[in-house]
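Every protein chain except one is present and positioned as in the full complex.
Which chain is which? They are A and B, in the order written, and residues in each are numbered from 1.
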């Protein structure tokens, strides 16, 4: 029992870190599964480029939007946003929006990075692009440009052209590492600057985080109690035919204040 | 016991999310099973197109209607709807109807998306379509159009025609990803707009959800108690021959009000 509690405590303490880790792992696993089972480069001049790009970018887009949708803060910001005149377009809204985007971008960036390191999506897309093809084939066999789309399937005729597969894979993996490096550096700079500009100190920030968490918890408990009582009154009224006294509920304006 | 309770709590909290997840997984699994075990492309000119389309669309239709039928809210909206004059065709009815359709469309969209990503249904249907066939065969062997229906079975004679299978698979998977992207974007826009226009704030919305849940629970308990008492009275009356006093029951009008 003690062990279970320790695990639960650890879970509550590092919830967001754990969550990000799980998302990253699931995305990476999903990418490996997709590129192994579903992905099969058509090796035709017309379809290579769109096919590769669709597999590289559409799942990333889907993950990005899902990241937005699954975040509770998105909905807290949006709900009733059009009804209010201020508060949405303000500076605070912008900051929250940027933070949300950063959190939602984790999964799609993982997808793209893992896909580039794996290489198969990029090989397929690049071998179908005429611009890249003419650059790759410069100074080689004249049939190179024509045979290039067949490279990802290993069916290109002169073995010299088939060797281009290694070049494509190298390009893809270099791109993947560059992407990872850029993202990490960008994230670090952003966090540092925002922390540096904050008017409150480290301990105070920690205190506010604890306070916000506690407030959420207490608000939820109180709301649950309140709702139970209200429901009980109304049901009693219905079955016994005697309407209850007016029940004291916070107004819509009060609710908007604490959100 | 504590662990079990924690799991149960988690289940109640994320019931709808879990439900959607289970439905999605079951549908995807069912599709894989069907396309592996039952589906077998006839590879004849006349039957390819209807066969592929039937496997792609009829199960989706069945899942859509089942989704409607299994939702309790459908019946709450419909029951006694024709007897009432207003309340069905109103704006509220429309909104509920759209929400129901969205929830019911999850499983069929999953079916179609997974089927397109798998590719076998689309390959079979597309190889039997003459319009698509003439476009695919442009600039190829003259027997191409005639041999196309045999492509999904791997029995097309010139290997050049057989290579079209990869093109068909690529088209199918690109279509699948496009469908997924369109659905996610559409859903996100709809939810955002509806949330944005809502007059109440995030915390209040949460409170109302808790309240409605509690009310349902209490109503059920009270109804159970009430029914037991009523039944006891009536049975007693029957066996002892003495008819009971009139029992106080809510009228049909009251019931209609709270539904």
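Heads up, the rule we're going with is that contacts are C-beta pairs under 8 Å (C-beta built on N, C-alpha and C of every residue); 3 or more make two chains touch, one makes a residue touch a chain.
Bear in mind that the values here come from a model prediction, so they are computed numbers and not experimental data.
In the entire assembly, the chain absent from the figure touches the shown chains B.
Across B:18, B:61 or B:182, the residue that sits in touch with the chain not pictured is B:61.
Only one residue from B:28, B:43 or B:184 touches the chain missing from this view: B:43.
The hidden chain makes contact, of the residues B:69, B:143 or B:193, with B:69. Of the residues in chain B, those that touch the hidden partner chain are 1, 4, 38, 40-44, 46-47, 50-51, 54-55, 58-59, 61-62, 65-66, 68-69, 75-76, 78-83, 219-220, 223-224, 226-228, 230-232, 234-235, 238-241, 252, 255-256, 258-259.
One rule holds in what follows: only the chains that are shown with their structure count from here on.
Separating the CA-averaged centres of chain A and chain B is a span of 25 Å.
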